[in-house]
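In this view, the complex is presented without one of its protein chains, the others remaining in place.
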Amino acid sequence: MNSKKIVYPYIPNSEPQVQKEMLQEIGANSINELFSDIPEKLLLHKKMNLPKPFLSEYELKRHIESILSKNSTCKENISFLGAGCWQHYVPAVVDEVIHRSEFLTAYAGEPYEDHGRFQAGFEYASMMGDMLEMDVVSIPTYDWSQAASTSLRMSCRITGRDEVIVSKTINPNRLLVIKNYCNPNVNVAMLDFDPKTGLADINDLEKKISNKTAGVYIENPSYLGSIESNGAKLSEIIHKAGALFLVGVDPSSLGVLTPPINYGADIVCGDLQPLGIHMNYGGGVAGFIATRDEKEFVSEYPSRLFGIAPTENSEWGFGDVMWERTSFANRESSKEFVGTAAALWGIAAGVYLAVMGPEGMQELGKGIIQRSLYAQKEIGKIKGVKVPVLQSANYCEFVVDFNNSGKTIKEINKTLLKKGIFGGKDLSKDFPQFCQSALYCVTEIHSKEDIDRLVFALKEVF
Amino acid sequence: MKTKLRNYHAVCWDEPIIYELDRNGERAILVPEVDKKITESVGDGISSIPKSMRRKNVSQLPALSQPQVLRHFLHLSQETLGVDFNIDIGQGTCTMKYSPKIHEQFASSEKVAEMHPYQDESTSQGLLEIMYKTEQLFKEISGLERFSLHPGGGSHGIYTISSIIRAYHKSRGEEDKRNEIITTTFSHPSAAAAPRVKGYKIIIICPDDNGCPDIEALKKVVSEHTAALIITNPEDTGIYNSKITEFTKIVHNFGGLCGYDQANANGLLGITRAKEANFDLSFFNLHKTFSSPHGCGGPGSGIVGVTNKLAKFLPVPVVNYDKENNKYFLDHDSSDSIGKVKDFYGVIPVILKAYAWIMSLGAEGLREVSNVAILNNNYTMKKILELRGVSMAFPEHKHRIEQVRYSWEKLTKDTGINTENIQRRIFDFGTHYWTSHEPWLIPEPFTIEPSESYSKDDIDEFIAILGQIVKEAYEDPKKLKNAPFKSSVHHIDHDVFDDPSKWAITWRAYKKKYNGYFQPK
Partner (left out) sequence: MYKIGLIVNPIAGMGGRVGLKGTDGREILQKAKSLGAISLSPKRTTAALEPLSVIGDKLKLITCPGDMGENETISCGFVSDIINGIKSKETTFADTQKAARIIRDRGVDLLLFAGGDGTARDIYVAIGTTLPVIGIPTGVKIHSAVFASSPSKAGELSLLYLQKKIHKLREVEVMDIDEQAFRNGIVKARLFGYLKIPYERRCIQGGKLGSSPSEEIIQKAIAEDIIESMDNNFIYIIGPGTTTRAIMQRLGLSCTLLGVDAVYKKEVTGLDLGESDLLKLINKEKTKLIITPIGGQGYIFGRGNQQLSPQVIRKVKRDNIIIIATYNKIVSLKGYPLLVDTGDLSLDRELNGYVQIVTNYHERTVYRVKF
């Protein structure tokens, strides 16, 4: 035996003496005896070929930081990227709460010793319920795409049908997730949009909807930023066919945009990331699903739902609302699956909404639209640039057409990058009809100076 | 050393629902004002929204000031039992272990938090390198050849695996023929539920007398209709199926694939791998074995590994390395990919923490993790089985790996106290335990998993707590039935939870159904 055995800080019983004591109590000579169930031929007899570890915390920190220093962040630059992950300000109180050890490291306890976790979850759902004006909101799922996929399958179970229609102006990556999730039992048809406005093509819907349609899904605002104005008409057509109206939303817009339930939505879903969760390179996403408080809907949620209950001593108690499948409809009868998803982000969203309050959410949405309009106006002044491309109102994102510049978005963004600016997302591959166009996003974190800087830099591109 | 029991009491703030703290008009934060020039230029913004789409009423969110919001949520956090606070060996199958605080510093750094997934790759080389290197680490740990970091949790991992299985058989023209997936009774419920989403019929194998999945049953059901076997090893009972290679061989002989649910990996690191057992696919829970904190139920991560022949089906993008230019990049190029299962590239902060954990331990450290997890579990097992009224599931099978499923069957028979009664009483000592997935194959179950984070003294304390409760069960069962006595709340009335006229999932729903305190309207 060469050097002294390493005692690991995270492994109290790696200390040799205590191991001896424990083995003695067990009545074994070595730990190897304890897993003699594992056949000899399956045992790894060599050490795994992993890099040399950083045993001291100091060296580990240096190692990680040296790698991470190769990143250039949205703080060190100015970013106008959106497209499913948005840069909003995260109040310090939100980070403070979700870094509390209790919330960070709790898991699957009961509503007794984890009473706080349940109450926080109930309050998050309640506040989302207020923004959505809906009485049932799920505990978070993995992301918006999962929420949309589940909403579509829920519509199949509720209606007993197995076809769905999905708008072409949803996030293209979302469509890939939905397609995978619906394969093989659910048929997905696409709904066209008006190329001028970016809004759902009503005629196309009337053509495609039938008595086999379980649900129709649109996003509002759409991926391209447009605010749908035909909500009522869409709802009428959809409900006439006996289908459900599904709408995906960016919840940060609900301070100024009307909740979809007011134009007939049956199931609403979206992402919590804009509500107080850092972008985390796309790792800060969390999906939610909301519906009316009707048994037919509640029974179809695969995710957890926290309910409030009385206790012996008249305190507030909580627990899981139990649901039972009430319908069995042809092939779509599995109630999907549920597991560890994104609960902590739900708590973050709850704290965020509590911090922002009703006035804050209103001011947030208003300010975002104003800044976005200003950006569009100023960029539009640049000769050869067309904006907005879509003749409709929008929230924080808008399409900018650079076709007359003679340059590709790739080239434009590379030039902007040199000036410390992250230009809008390149739409040329996903939306070839717009050719060299980009999706720009402006939020409350952009000051007038930031926007002016962008405009100035774009001018120089031409 | 005799262990002294604590005189614990849970924090009890009797905290109102946040809506009860509403003070109309108060603000917890002020939002950046729009520059006057912008308003002059474009107006109030609201007028640009079509009338039908404007929000008419201000939302009903509660209005509080900042200190009050913080205080409220801190009260709630204090009423939550995190791993950091207790000897959390009772949450079996969850692999509750220490989540190093240094990792939180890494994940909160702006270099992670303020990164947008669509930034130019030249600006995100740091994260791409972490993602790439994490994959390399897991390739060695599992022996598999390609990983996707996308799935958001274990169940999601099973779903991803099911999608790949489907794509594989489709590529060979056998999609319709191979419509069955085989799993076991002790597998996670998602092992049946997730493949069902992908249209599979599920065949479940029961345990034999030794507690292992019955191989004779497998032989009877495997056929040309078998798409795959999805199995955990060891299972939640802690029993390792030593015939595992026979299982995989049988399935492979019929052209099926073998998927490995490695939620129970904590006892196997550096000891045995997916590759040697001939698995084609597997997934790991980074929020279990690999130390990322559980976050009250996520965010987590369930990265999926496959053999080379299945690599082309993985979700896009994967992270590749361009050796020539020393650059990491996102590779979207795969026409055979199943598409996507998740937005963007995976749960980055969780992946980073797993990377850091592995890099702080290395091969020897990981081996030590499993050695000690097994040692702790066997030590705990010996002590628990000395308690009156306890038995172990499948007692003839002597060995367990990193966790054990026990039963209070005898104690319940003797005293009328059941596992839920004991569960409620254990809250009074500042810890908890978990029973089992439903339905309960093992009667009156509880599952204990003492990971490597716990010391011998910790385990002794937990045993002493169980011992005390056993004593109370035999001496004063009546009193015990009213537990918990020192929790944050008293007995919760579950009656409201399965009655549509009574349940309330949001505060607004509660207000619609009740006046005062649960007075139905």
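As written, the chains take the letters A and B, and residue 1 is the first residue of each chain.
Heads up, the rule we're going with is that a contact is a pair of C-beta atoms (placed from the backbone, for glycine too) under 8 Å apart; a residue touches a chain by one contact, two chains touch by 3 or more.
Computed from a prediction, not measured in an experiment: that's the story for all the values here.
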Per the touch definition above, residue among A:A108, A:I202 or A:I445 touching the missing chain: A:A108
Kindly state which of the options A:G319, A:P388 or A:G424 is in contact with the chain not pictured. A:G319
Of the residues B:P50, B:P189, B:G467 or B:P500, which one touches the chain left out of the display? B:P189
Based on the whole complex, identify which of B:C12, B:A217 or B:A464 touches the chain you can't see. B:A217
Touching the hidden chain in the complete assembly: which of A:G339, A:G357 or A:G424 does that? A:G339
If the missing chain were put back, which residues of chain B would it touch? 94, 185, 189, 192, 196, 200-207, 209, 214, 216-218, 220-221, 297, 416, 418, 420, 434-435, 437-441, 443, 493-495, 497
